[in-house]
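Shown here: the complex without one of its protein chains, the others still in place.
The letters A and B name the chains in turn, as written, and every chain counts its residues from 1.
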Amino acid sequence: MPHRKSLASIWRRIPQRYRGESTMCLNCGRHFFPPRHFCPYCRRKSKIAPYTISGRGKVMSYTVVHVAQEGFERQVPYVIAIVELEEGPKLTAQLCAVEPEDVRIGMPVEMSFRRISEDKDDGIIHYGYKFSPILSPKK
Amino acid sequence: MAGIVGYGAYIPRYRIKVEEIAKVWGKDANSIKKGLNIQEKSVPAVDEDTITIATEAARNALSYAGIDPQGIGAVYVGSESHPYAVKPSAATVAEAINATPVMTAADYEFACKAGTAAIQTCMAMVDSNMVRYGLAIGADTSQGRPGDALEYTAAAGGAAYIIGKEDTIANIEATYSFTTDTPDFWRRAGQEYPRHGARFTGEPAYFKHVRSATEGLLEKGGYSLDEFDYVVFHQPNGKFPIRLAKRMGIPLEKLKVGLLTPMIGNTYSGATPLGLAAVLDIAKPGEMILATSFGSGAGSDSFAIRVTENIHKNERPVQMYASRTKYLSYGEYAKHRRKIRM
Partner (left out) sequence: MGNVAVIGAGMTKFGELWDKGLEDLIAEAGAKAVNDANIDGEDIQAIYGGNMSAGRFIGQEHIGALIADAIGLTPIPSTRVEAACASGGLALREAYLAVKSGTYDVVVAGGVEKMTDVYSEQVTQTLGGAGDQQWEVFNGVTFPSLYAMMARRHMHDYGTTEEQMAAVAVKNHSNGSKNPYAQFPFKVTLEQVMSSSKVAEPLKLLDCSPITDGAAVVILASEKFARKLPQEPIWIIGSAHTTDTLALHDRKSLTSIEATRLAGRQAMKQAGVTPKDIDLAEVHDCFTIAEIMAMEDLGFSKRGEGGKDVESGKFNLNSELSVNTSGGLKSCGHPVGATGIKQAVEVTWQLRGEAGKRQVDDAKVGLTHNVGGSGATAVVHIFSKEVD
């Protein structure tokens, strides 16, 4: 049986998962995702400020998952990738709107809004980012 | 006067052909294709629903309009396939586009016309200065009962409209609605699939309401049909809007651009908004658009829209989504539409 996630643990990360809100260090210029409370490079000299990711990046590596964790079985086979964002930080996300055989390392991708998983049939639906091939230039 | 400040479309990339569905039920695909004037329909991915479609369309609309989402004071999502029975789709969409928290939001349902009802609400709120911008979205991932005639047409897609008074790309000069209690199509609470009145959905429902609303609009606004360069009618199949246009003496050329159902199916609450978006994608300043939705149960909202000189290129036009296709087998379709229990 899929296990239920804590409501609050999902809710408190909405700004990151829906909108890509994070923080950066003004002292060294490094961007983080997810947000950090202090810069591991500058430590006491950290100057943390908010920023929002552009949502564009490229695939650093990927895999096609055939044996899924609970709650993802219907999506099999699905692609998991590490994406390097334009601003520098890397994150792990599913790729969507692409066939597994068409994925390449270095492929440019952009953020999409998708269902990630759900808590059984009667629990809440978890939404968040996945990445897809870039459709067209966007302002 | 309220108008359209920005708009955006979204259609999932998966398709299933009429042949693929007909084969499963032993039906003759050609007679269905001819009878409904439909070739294939869009199907959402496993991880897409009304909320994700509405969000993608809204993001495209924001990108087109170039406005600060914090200026949006109202978000309405019209759909007959909200993922939750209780918990607003509109709140999730609003969070995802950064329009929260100082705003109002609600979900609408009026079969296939909930999206245009949302546009009307936003117009009223903008005209009364309650909000600077209102966001109205029509989006659906509609379901047809396996084996039912609706299975060939029930599709997925949506379009979003930012309604405001400043820098409009098209002004909504008039709107007119026509509503009665007509039981042509429904889905009871807790039921998975809708039921419909078969041929009863035609004359007393679709044709009566769309025509009445359209004629009411012409009379109210003092327009003649000839003034309109484009006409968008709700399109439950590819046949009804053409039949109505013929009856009303509207040249099919004017209907063609906004008639998407033959290639993507009936996107329900997304249908008229998407048809209108396809027209705006190519419309020129000064051109006039007539758009009339239809929602079973039953009602129609009709709009007279004049394109302004602010109209500009849409980087993500309807045709780009319509031509992005990946075909599914019926088995894959059943998996996507959760017809397979896991």
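We take it that a residue touches a chain if its C-beta (ideal position, glycine included) is under 8 Å from a C-beta of that chain, and two chains touch if they have at least 3 such contacts.
Bear in mind that the values here come from a model prediction, so they are computed numbers and not experimental data.
Looking at the complete complex, one finds that the omitted chain is in touch with A. When the full complex is taken into account, the listed residue touching the unshown chain is A:Lys90, out of A:Arg4, A:Lys90 or A:Lys120.
Screening A:Tyr18, A:Tyr62 or A:Phe113 for touch with the missing chain picks out A:Tyr62. Remark: the omitted chain is touched by one listed residue; of A:Ile14, A:Cys42 or A:Ile80 this is A:Ile80.
The chain not shown here touches chain A at positions 3, 9, 13, 34, 60-70, 72, 75, 78, 80-82, 89-94, 100, 105, 116-117, 126, 128, 130.
FYI, only the chains that are shown with their structure count from here on.
Chain B meets chain A in the complex at residues 13, 45-49, 51-52, 55-56, 59, 63, 66, 83-84, 87, 92, 95-98, 315-316, 320, 324, 326, 335, 338, 342. Only residues 14, 18-19, 73-75, 94, 96-97, 99, 112-116, 124-125, 127, 130, 135-139 of chain A touch chain B when the two sit together in their complex.
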